[in-house]
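All protein chains of the complex are present and in place, except for one that has been dropped.
Right after this comes chain A.
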Amino acid sequence: MRNASPLPPSCAAWANDFDEWRAQARRLLHAGVPPASVTWHDGNDGHDDLFSSLELPPTLPGSTPAAIRIGRDQLTLLGNAARYRADGHDQPRWPLLYRVLWRWARGDAAAMHPADRDGRVLHQRWHAVKREAHHMHAFLRFHRRDEARGERYVAWFEPAHDVLDLAAEHFADRMGGSRWIIATPHGGVGWDGSALDYRAPCPAAWTEEARTAAERANADEEHDLWRTYFVSTFNPARLNHRVMTQHMPQRFWRHLSEGDLIPELEARARHGGQRLAQESSVGRRKGKALPDARTTLSQPSPDDEG
């Protein structure tokens, strides 16, 4: 009966984030508007108010549309795929999500399966988003600032997808009572020891502080300790550039305090013929062979500082 009133030939809908999209999509679906008739605008497009009015045929009284049932797994898939920032040749997120939801609501369960034409894209995007959240957990670096109120940590990170909130939850669990801020090109988040404070856009002062700290990363002793560890834990006899860059893409090196060591270590390993596992600077130190255990057990043990 819903088709009794003629549909507008096309209608426009816009959304800034997944929750907004969900609200719009629900209304469109209830009104029976097929995907081809909707022009979606993304908040990031800077939409024009002239086209922003979403005009839907009113739901006819007495014909309450059936509730759209969607499982938690499906919602998770849609919500996380929406975090993917589509660029130039990717299809935009909202039309894709709406087409899948439309097919799903019409009983096409394969629409969200990874072997499906649309489902495949959703799963690939979710995978990319998970990977980027993981990158942010792994490669973000906090820089310590000592202040009158105690220490504080600041970080600058450039995530490829919308994963700032996922990272914020992770670091709130991890950093305990320490105060910190994370600044990104798309927004920032702060933690005062008890609550998260999201800001979009990122306050200029945060960006400034975090970027400066990231660029002067080599200012303290802790930095040297970490670089020393990185050099020593590397095994030159096992050089494997391909596997390293596969796991840690080069775009992250710039903000890692060990980043500039990588080419140098690789060159040195190749030059030295990759013969020994030992780091060459350790090999140059004075060595010390120890006496046999049978004689040392009755004497002072060889565990004095060397």
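Rule of thumb we're sticking to: contacts are C-beta pairs under 8 Å (C-beta built on N, C-alpha and C of every residue); 3 or more make two chains touch, one makes a residue touch a chain; residues count from 1.
Going forward, contacts and distances are computed from a predicted model.
Peer 1: UniProt name of the unshown chain, from "Putative DNA modification/repair radical SAM protein", "PadR family transcriptional regulator", "Tripartite tricarboxylate transporter substrate binding protein" or "NADH-quinone oxidoreductase subunit N"?
Peer 2: Record says "Putative DNA modification/repair radical SAM protein".
Peer 1: Could you tell me which of A:Ala23, A:Ala36, A:Ile68 or A:Ala110 touches the chain that is not displayed?
Peer 2: Selected residue, touching the omitted chain: A:Ala110.
Peer 1: Touch as defined at the start, partner being the missing chain; which of A:Val38, A:Leu77, A:Leu122 or A:Ala269 qualifies?
Peer 2: Final answer for the missing-chain contact: A:Ala269.
Peer 1: Looking at A:Gln74, A:Thr207 or A:Asn235, which residue reaches the missing chain?
Peer 2: Hidden-chain contact among the options goes to A:Asn235.
Peer 1: Can you tell me which of A:His30, A:His134 or A:Arg211 touches the chain that was removed from the display?
Peer 2: Spelled out, the listed residue whose C-beta touches the missing chain is A:His134.
Peer 1: At which residues does chain A meet the chain that is not included here?
Peer 2: Touch set of chain A with respect to the missing chain: 109-110, 113-117, 120, 134, 137-144, 153, 155, 170-178, 194, 222, 224-226, 228-244, 246-248, 256, 258, 262, 265-266, 269, 274-279, 281-283, 285-293, 296-297, 301-306.
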